[in-house]
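Some notes on the structure that comes next.
Apart from one protein chain that is not included, each protein chain of the complex appears where it belongs.
Right, chain A next:
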C-alpha cells in the first residue's frame, strides 16, 4: 500500500489495476476449487446412484436373442406332437384405482355402471361383487383370463382404471384330458402333480425349453380310454375309475387315466380333491387278476407240467383258522385252464401251495411288486408287501390277489412281462425312440409266456372275460373282483373290479387295465358288481376304438392257436 501513496497519480491508477488483476486472478483460482468440488460431488452422486441401482434391483437376467424368442415355458406334446400343454400370452383384467393419477374418483362412470358394462362382456361375472370392489377402490384382479376380443370390448368402456396386463399363461388345449399325467403350473410358475413337476427344470431352462417335450401318451388313445372309463363308471355308479394302456415291449404308457379328474386350466378346491392318482398312487388288493401270475410262476418253476391235471375244487381249504372258498360251487375237480376260466380260489391256492411261498414271493418281487411302481410321476404308492418270509397262508392268499396290495400300474407292468415273452420293463411316460427301450429283466421263460397267452385268451373266449372279447382283436385277460378291506375284515358289498387284458394275443402288443372303485349293481351291469359285468365290458368297448390307432387291425382270420387247450374245457371241442 505504501507504494500507492508514494507514486504519482497516473502510476497510482496503474498500480491499482495491477493489484486488482492479481487479486481477481487469485479469487478466480480459489473459487475454481469450488466449481471443481461442485462438479465432482454431482458426479459422485450419479455414481453412487448407479451403484445403488445395481445392487438394489433384482438380479440381472442375462438375455439372449434366442431366449427372447423362446416360449416362457416349454411345450408338452403327446407322442405324435399334438400339444397337451403350452404357454400362451394372455390378458388379465386388473383394476388400478390410481391409473387416473389424480386424487379424484378412480372411475369416470359410477362403479355400478362399469360393473354392468363388464357383466355384458363376461356373462358369468358377479356384478354386485365387482361393483363393490370398484367402489372400494382397492387394486386387484377382476378376472384372470381375458380373450383378445373381450379385451377390446373392455377398452371400449373407456375406463383408464381397467388395465389389461399381458401375462403368460399355461394352457391345456385338451382341457381335462390327461390331467393326472400333465399336472398343472401353480401361481409360482412351477409345475405340480404330473409331468409339469417332473420336467419343471427342462421346461424352464432356456437351453432346453425351445424343444417340445414328447410324452409317451397318445392323445387319441388317452381320449378313448377316459371316455370309456367314464361311461363305465357312470353306468355302475362307481366312486372312481382307473385305466392304463401300456406298450408291452417298451414300457411306454400310451394312456393313463384316473377318474374323477381335475381341470388343469382352472384349479379349485374341487379339483384339488381329485388330484389323487388312482393308477400310480393308490394301492388295492386286485384279487383274481393275480391268478394268471401265480399260475405262470408255477408253470415257470416246473410245478405245473400237465395242464390237464385235475385239482379238487369242492372243499374249502382250511388253514390257520382261515377258509379259502370260491364264490360259487364249480364242481368236484377242475384242471388249470378251467380254474382260470372260472376263477377258482381253491385250485389257485393249491397250485401256489405246491409252488411254495418262497418261489412265489421271488416271482412277485421280480415283477416289481415289492417297491414303488416305476414311472416318472412324483406320486407313487408303496405296495402293502410282507417283507419277512411268507408262510403257507400268505402264499396261498397272494396267489389269488389278497394279502398284497399294489397299484394298477404294478399290475400292468407285471402283465406286460407275462405276455411279452417274459421280460419285465419299467413303465415310462417319455416317448422312446427305436432301440431306446430298456433291456429289462427276465422273469418268465418265453415258453411260459406263450402258454400264458393261450390261457389268457381262453378266459376271454370261454370264461369271465367274454364281455371283453372284441371281435377280431384277439383280446385275452382276467377279471378280478376284490372286496375292499374295511374295519375288522372285508366289506362284502364294496368291491374293486378290475379287468387286466392284453391284445392281440397272437402277438401281444398292449396291456389294458380297467379298474372300477366301488361299482354298484345297476341295470346296466345286470345288477352284478363283479368285474365280468362292469370292468370287462369297458375293455370290450375300448379295444376296438384304440386298436386301429395303435396299429392293431381287427382280423377274424388270425388268432392264437388254442387247439391243444380247447379239449380241456367244457364247452370247447
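Here is the rule we use: a residue touches a chain if its C-beta (ideal position, glycine included) is under 8 Å from a C-beta of that chain, and two chains touch if they have at least 3 such contacts; residues count from 1.
Here, contacts and distances are computed from a predicted model.
Colleague: When one chain of this assembly is omitted, its UniProt record names it as which of these: "2-oxoisovalerate dehydrogenase subunit alpha", "ABC transporter permease", "PRC-barrel domain containing protein" or "Probable peptidoglycan glycosyltransferase FtsW"?
Modeller: "Probable peptidoglycan glycosyltransferase FtsW"
Colleague: Among A:39, A:322 or A:527, which one is in touch with the chain left out?
Modeller: A:39
Colleague: Would you indicate which residue among A:28, A:82, A:207 or A:234 is in contact with the undisplayed chain?
Modeller: Result: among the candidates, A:28 touches the missing chain.
Colleague: Looking at A:70, A:99 or A:202, which makes contact with the chain not pictured?
Modeller: Touches the omitted chain: A:99.
Colleague: Touching the missing chain, which residues of chain A?
Modeller: Missing-chain contacts on chain A: residues 1-3, 6-7, 11, 14-36, 39-40, 42-43, 45-47, 49-51, 53-54, 57, 59-65, 68, 96, 98-101.
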